[in-house]
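Dropping a structure here in structure tokens format, bear with me for questions.
Just one protein chain is left out here, and the rest sit where they should.
Coming up: subunit A.
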Amino acid sequence: MHRRGVGAGAIARKKLAEAKYKERGTVLAEDQLAQMSKQLDMFKTNLEEFASKHKQEIRKNPEFRVQFQDMCATIGVDPLASGKGFWSEMLGVGDFYYELGVQIIEVCLALKHRNGGLITLEELHQQVLKGRGKFAQDVSQDDLLRAIKKLKVLGNGFGIIPVGGTYLIQSVPAELNMDHTVVLQLAEKNGYVTVGEIKSSLKWETERAKQVLEHLLKEGMAWLDTQAAGEPQYWLPALFTELYSQEVTPEEAREALP
């Protein structure tokens, strides 16, 4: 009587079977790669058709751009990952955002000496629009945020900090932890903050509040006003744009890059 499944023979047969499965596995992957290649070509055609009908819509309509980006994100596709991607090539979205990235970098660099590398999204928006000129394509704040998210990968410290109803954009590799962020948010209301306010709003000890404020001072993101009535006030230049009459011209921005 043969006992099935035991003995050297069985083991050898098993190994052979496994090897055959693996082989099939390779063949399956190859098949799928070929299938993907074919589907990719089809998709490219579909995208070309879409582009011929709606490329202008994406170019001109910021809301439609948002829809487009959100849908891409939902399915796990990043249309801005590479300039070589289909989306970028056919819809032209790439060039739009990558160029915006350059403009954002230039504006931030030009204003860094003033605000220590922190700027409100509003001011960034205004300055970028100015630099682009009146006949350039319209750019929304959402567009700026998406461009900034892409810039982070260059190791330049770009960050987005939610404050009040808007955002502060960080453009220097300074370490800003939760404590710093929370104080920035507190300062957003009036453009400045005091140790007393921090203690009463956030219930921190004096030492902790002082450390955070000193860090911001060191980084050039906060300025100290010791002549204020009451306690010294720590102002954020990023938040008081109305006080500046000086504007950054595109030439200044370009020269700011060494």
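Simple rule for what comes next: a contact is a pair of C-beta atoms (placed from the backbone, for glycine too) under 8 Å apart; a residue touches a chain by one contact, two chains touch by 3 or more; residues count from 1.
Basically, contacts and distances are computed from a predicted model.
Chosen from "Auxin-responsive protein", "Vacuolar protein-sorting-associated protein 36", "Sodium/potassium-transporting ATPase subunit alpha" or "Myotubularin phosphatase domain-containing protein", the protein name that UniProt gives for the omitted chain reads "Vacuolar protein-sorting-associated protein 36". Of the candidate positions A:I75, A:M178 or A:A229, contact with the unshown chain belongs to A:I75.
Touching residues on subunit A toward the chain that is not drawn are 22, 25-26, 28-30, 32-33, 35-37, 39-40, 42-44, 46-47, 50, 53-54, 57, 61, 64, 67-68, 71-72, 74-88, 94-95, 97-99, 101-102, 105-106, 133-135, 150-157, 172-173, 214, 217-218, 220, 224, 257-258.
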